[in-house]
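Every protein chain except one is present and positioned as in the full complex.
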Amino acid sequence: MFQTTISPRVNETNYTGHICNTSIPIWLEKAREPIVRMVHPETAPGGKSFILARTEIDFQSQMFFGEDVEVKTYVVNLGRTSMTVEQEIWQQGKITATCKAVMVYFDYDNQTSIELTPQIKSAFEIHGRALG
Amino acid sequence: MFQTTISPRVNETNYTGHICNTSIPIWLEKAREPIVRMVHPETAPGGKSFILARTEIDFQSQMFFGEDVEVKTYVVNLGRTSMTVEQEIWQQGKITATCKAVMVYFDYDNQTSIELTPQIKSAFEIHGRALG
Amino acid sequence: MFQTTISPRVNETNYTGHICNTSIPIWLEKAREPIVRMVHPETAPGGKSFILARTEIDFQSQMFFGEDVEVKTYVVNLGRTSMTVEQEIWQQGKITATCKAVMVYFDYDNQTSIELTPQIKSAFEIHGRALG
Partner (left out) sequence: MFQTTISPRVNETNYTGHICNTSIPIWLEKAREPIVRMVHPETAPGGKSFILARTEIDFQSQMFFGEDVEVKTYVVNLGRTSMTVEQEIWQQGKITATCKAVMVYFDYDNQTSIELTPQIKSAFEIHGRALG
């Protein structure tokens, strides 16, 4: 499990006084960043990296400015060319949003998806839900 | 069907040269705005409005700065207290992303979901996929 | 003068019910985009383009969701290697924010500022404040 703390920003709220739903994917991406950096430590584009293919987000309850949120990210499936993660956003002791995201391992130079290597699979296996 | 044209912004790209995946929910929300405004024409919060409960987004192909995108939004289900829409983002003649979004009709004052009225249902029926 | 219409987005508001001050630089950049595209029509990075060196923004009155804004951009100075523009944001018939921005003509390949050519100067002269 990967854990990331985010401090909500004023511009991430909207006129209802709550966090914008559009801020959530930004937080979720920030929380997946350690995963991407493990396979693509360079900060320049190109090479091989994970690209986002699909997200399902459930907005379960309102989030607020003024309290940090915790994002927990679990690796739940390691496919042939993709990885599935489940993410939870917690604020004030409860889950406020959940996400399932599919990331495809992608070769930018050849513009094609590629197979996860055994090394990659083994590196991520310990981040599953059971192991925390 | 509701149609919205969006002109991508420089800050909506990322360092791979493509549109950020996190820009897409912002465009999709902009394209759902006519739906929200139909039930909540005021621009102040409060009263009764749609709130976003769930999104599923498939990122199908890369999008680029420098070309407008079209977002098409279809009402595909009118439930008891919620509405489901399907959205397509088009750029350069092809679909680049799709979304299914569930919006719940919500009473901010009482903080509870409420039933869609027959008037609301009938107003949205013509925006289904078959009728365009 | 360059003129750009922007339709405020829900996520560009904040919890006071007004447009976030951080949304304004995004709108101002969108309104300077025609200037950048005149010297750098490609949408890939590299080559020669304007980069932003300095901005001064006065937030004069509150802006709101629900009404389009107009951004007017005037070229007010053409220097040796830079251009200065003044920008006004209008909403509901009054100026709500002003900006002075300095953009430097920059050669990405050599990572250095470069001189504005006579052709560039002449192309922008007609966009001064007097001529509208």
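When the chains are written out, they are named A, B and C in that same order, and each has its own residue count from 1.
FYI, contacts are C-beta pairs under 8 Å (C-beta built on N, C-alpha and C of every residue); 3 or more make two chains touch, one makes a residue touch a chain.
This one's a predicted model, so the numbers in the text were calculated from it and none came from an experiment.
The chain that is not drawn here is touched, among residues C:Gln3, C:Thr22 or C:Gln92, by C:Thr22. Listed here are the subunit B residues that touch the chain not shown: 10-11, 13-18, 20, 22-23, 65. For subunit C, the list of residues touching the undisplayed chain reads 15-17, 21-22, 24-26, 29, 43-45, 51-59, 108. The set of subunit A residues touching the chain not shown comprises 7, 9-11, 17, 26, 29-30, 33, 43-45, 64-67.
To be clear about the criterion, only the chains that are shown with their structure count from here on.
In this structure subunit A contacts its sequence twin subunit B using mostly the same residue numbers, the overlap exceeding half.
The rotation relating subunit A to subunit C, fitted on Cα atoms, comes to 180°, given as a multiple of 5.
Subunit B and subunit C have Cα centroids separated by 29 Å.
In subunit C, 10-11, 17, 65 are the positions where the chain touches two or more neighbouring chains simultaneously.
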